[in-house]
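Report on the following structure.
All protein chains of the complex are present and in place, except for one that has been dropped.
By letter and in written order, the chains are A, B and C; residue numbering begins at 1 in each of them.
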Amino acid sequence: MLSFESDYILGAHEKILDALVRTNGEQLSGYGNDPHTENACRLIKNACHAPEADVFLLMGGTQVNKTVIATLLKPYEGVIAPTTGHVSLHEVGAIEYTGHKVIELPQHDGKLSPSEVREYMNTFYGDENNGMMVVPGMIYISHPTEYGTLYTLSELRELRAIADEYGMRLFMDGARLGYGLMSKNTDVTLPDIAQLCHVFYIGGTKVGALCGEAVVFAKGVAPTRFHSLMKQHGALTAKGRLLGVQFETLFTDGLYFDISRNAIDRAEELKSLLLSCGYELFIASPTNQQFVVLTDAEMGRIKDKCRFSFWERIDSERCVVRFATSYATTSEDIAALARILKGC
Amino acid sequence: MLSFESDYILGAHEKILDALVRTNGEQLSGYGNDPHTENACRLIKNACHAPEADVFLLMGGTQVNKTVIATLLKPYEGVIAPTTGHVSLHEVGAIEYTGHKVIELPQHDGKLSPSEVREYMNTFYGDENNGMMVVPGMIYISHPTEYGTLYTLSELRELRAIADEYGMRLFMDGARLGYGLMSKNTDVTLPDIAQLCHVFYIGGTKVGALCGEAVVFAKGVAPTRFHSLMKQHGALTAKGRLLGVQFETLFTDGLYFDISRNAIDRAEELKSLLLSCGYELFIASPTNQQFVVLTDAEMGRIKDKCRFSFWERIDSERCVVRFATSYATTSEDIAALARILKGC
Amino acid sequence: MLSFESDYILGAHEKILDALVRTNGEQLSGYGNDPHTENACRLIKNACHAPEADVFLLMGGTQVNKTVIATLLKPYEGVIAPTTGHVSLHEVGAIEYTGHKVIELPQHDGKLSPSEVREYMNTFYGDENNGMMVVPGMIYISHPTEYGTLYTLSELRELRAIADEYGMRLFMDGARLGYGLMSKNTDVTLPDIAQLCHVFYIGGTKVGALCGEAVVFAKGVAPTRFHSLMKQHGALTAKGRLLGVQFETLFTDGLYFDISRNAIDRAEELKSLLLSCGYELFIASPTNQQFVVLTDAEMGRIKDKCRFSFWERIDSERCVVRFATSYATTSEDIAALARILKGC
Partner (left out) sequence: MLSFESDYILGAHEKILDALVRTNGEQLSGYGNDPHTENACRLIKNACHAPEADVFLLMGGTQVNKTVIATLLKPYEGVIAPTTGHVSLHEVGAIEYTGHKVIELPQHDGKLSPSEVREYMNTFYGDENNGMMVVPGMIYISHPTEYGTLYTLSELRELRAIADEYGMRLFMDGARLGYGLMSKNTDVTLPDIAQLCHVFYIGGTKVGALCGEAVVFAKGVAPTRFHSLMKQHGALTAKGRLLGVQFETLFTDGLYFDISRNAIDRAEELKSLLLSCGYELFIASPTNQQFVVLTDAEMGRIKDKCRFSFWERIDSERCVVRFATSYATTSEDIAALARILKGC
């Protein structure tokens, strides 16, 4: 059945599979000490224009979030995140499990407001009693956010300035980073991100890989013995080649960007289709996730012919649902959806 | 100087000191295995009308909060607390340090709203995605709250009903419990609390003791090997007599209640005085902490003659300050304050 | 170059790769809610003769060890392990990071001695002071061990009896379980293990998969909300199919056992070759890892022609090295090694 359920319903892009098959017989050392991993890290640093960055390959997003946050924060520090942040809401308290508070600030279409972060910090350092409080040591943002929205370059610069002013780190969760970079409505490039964030990651799992996220630490930011810390967090892969080969492929000949661009192009077609059919968009998402308001009746009619994700209920008659495109979504898929929607 | 700075500016009530002196030469076993501790626990259970409760004596409030919460929650559970709760704000993330999320709900004069807790739980269990979320396993309240306010018997009953319905524990932080019990505006008794809370503690440090808090677990609630868990948390006192003798004294001949009643009586006089002088109360506190709105000019005039606590700034000209009474506050102190306020 | 460096130098068995390619285009739900994962778990339960077991698929061994141990132990409990156990020595303190002590007992060829475990428990429960001590709540063993050795059925039965007697869980780390099961010198079957262990895992990474370990909990042993706990530990894979498809393949038509048997057959040939060449075996390993004593001179001559792992130094002239076979080792490889060894 036609499916827009998520961007991780398929296996991997065929070039990735091909590369895994092609390299399968190579005898390689484990734990990331292999030439594919080395090459992948080099290619990523090139794409970031950050030759002195440190790149590490981990398996999944929550794993990255908890390993990075726990190893960069001091024991008395917590991480600022929007109330809808993945680390705030949907990781079963993985950050708290490492001993650190997620300091939740209001979200605006999934984003933190730089001015509210600044105000929080002003108030914090103005409070005589802050010796009894968790010190904010990091700002966590996702880009795209959980609602598909994006920070502007100006907002990222402001967040970095606040971070610098108050001795915090700026950390970007890029589980869907490719879709952010290829959006038609962004002024933020990968080198911008590499320059402005102390640490961020480039999502593979939701952008065409079987698994894997590439963490990029700006020069000098990576914790000492980070490989050991990954092991301690259960985040070091014995057959590191599995990650190395995939990211090597994604960052050869711009595949990562091509994959992402396709998803964006299809998402734009999807958005036009939805609007032309008279549906209301819940949020103005410039990336591959589109959030639509449907009545229960509409939802009932569509769901027998096409898969999508239930997001949340608005009132007794209407819900928000999500349609996601991916590397594999075709214009034919959008056309098929058009027939369904117009027939409903 | 006349001081209403806090309820812990003095040492201990003289009967407590006398008892420490009187028993000083007794040869006693350590770690709470002494007759004074045993007697204190018996007296507390009697006062609670809870002969089958389990009582443990610990040193301080944060220590109690983290030890109780960490040992009662399952690994995937967190604790619901108001945004202004002590565990939310003023314990340097001690709860998160034990691996558990504090799930912050809005505060209303320092209190949780039972209906908002219920709504949160309904939404939580209605969310298909809650397998990715921290499960609320406990409701934390303080009584009196950080703003001196109190829950009604009806509210406590409702919170307990919600806790039972959703498999949560109800935990009351009673750092200032005596002042709550002796308030003129409460319908809640100690046996009510012992019946309605799965666990609560009776504060000593802020109610006339040098140190110490008595944790009361309802029948069957105390974790297995709680003494060992106290040790693991650095919360087991070698000379347990220090706590045993103090609580034995506090719960002999109603001293705990007498101390608390004096603070309440003086607080009522203080409140009348403040109102008669035309000051605005920031909040209607029925306990020993009174929060007053002062202009900067008023604050400046008073603070040379009398100590109080700065609480928070309202606007560019006005602040909230706190006056606290205690076991040692006398009517003469209130009269002296009257002279100061009227002279200012 | 001919390599016996480890059993994870290659990618995956070709049937696994084929299955990943074949299923790549299927639209599947994430987080293990897909039919391949379901089928893999069913096949594993069948192979274990344990229809009521609970099976979960995780990414790697350390991840399994820390997630299983942390979620089964009570806060005051620790895990007994041999001093050479993987959790004792080579996981950067991953177990302690979750808050639990690894109680190290002496190792004998990599194994715990059941009688020493029993003696430890007798002493522990005979010690009046054990309220200040970590309670042993689990026995961790690996099978094969880090030295390739195996427990006998009788030893496993005794360890389980001790565990039952003292309220402990018996946990088997089976990172190389297949090689243990297919050994010529074992009386232990997979159903025996499923019956005797409270929990164990079937290693994939070192037995022909790209990644993945299958954790099997005996009936009723799995922690509540284990999926959520996996997420909290960063151990839940978004594209669960990656694990599901691999284990489905390994447990279809006995592939897991065939792979393992090949490694054992080659290891036996290897052992004969080594002995016939006059080398001394460091330990009598009945599985796919063979530990050989070499002089520095011998090591120097061989290592230009064939890869192996340095294990440890014995004295100023001699070392222990490891030769490992795998699913892909052929009789031709052994013959090639024979030519090298005889030429050296």
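Some observations on this one:
Throughout what follows, a contact is a pair of C-beta atoms (placed from the backbone, for glycine too) under 8 Å apart; a residue touches a chain by one contact, two chains touch by 3 or more.
This is a predicted model, so every value here is computed, not measured.
Contact with the omitted chain, checked across B:205, B:262 or B:287, is made by B:205. Of the options B:81, B:94, B:112 or B:190, the residue whose C-beta touches the omitted chain is B:94.
Considering A:6, A:23, A:37 or A:71, the position touching the chain not shown turns out to be A:71 (whole complex). Screening C:21, C:133 or C:161 against the full complex identifies C:133 as the residue touching the chain left out. Where chain C meets the missing chain, the touching residues are 75-76, 78, 89-93, 96-102, 104, 128-129, 131-134, 310.
Residue positions on chain B in contact with the hidden chain: 1, 3, 5-6, 8-12, 14, 17, 20-21, 23-30, 59-67, 91-94, 97, 205-206, 210-211, 228-229, 231-239, 241-242, 307, in rising order. As for the chain not pictured, it touches chain A at residues 70-71, 74-76, 99, 131-133, 135, 223-225, 227-229, 231-232.
By our rule, only the chains that are shown with their structure count from here on.
Each chain's centre was taken as the mean of its CA atoms, and the one lying most distant from chain B is C.
The mean-CA centres of chain B and chain C are about 51 angstrom from one another, to the nearest whole unit.
Centroids of chain A and chain C (each the mean of its C-alpha atoms) stand 34 Å apart.
Residues of chain B in contact with two or more other chains: 75-76, 99, 131-133.
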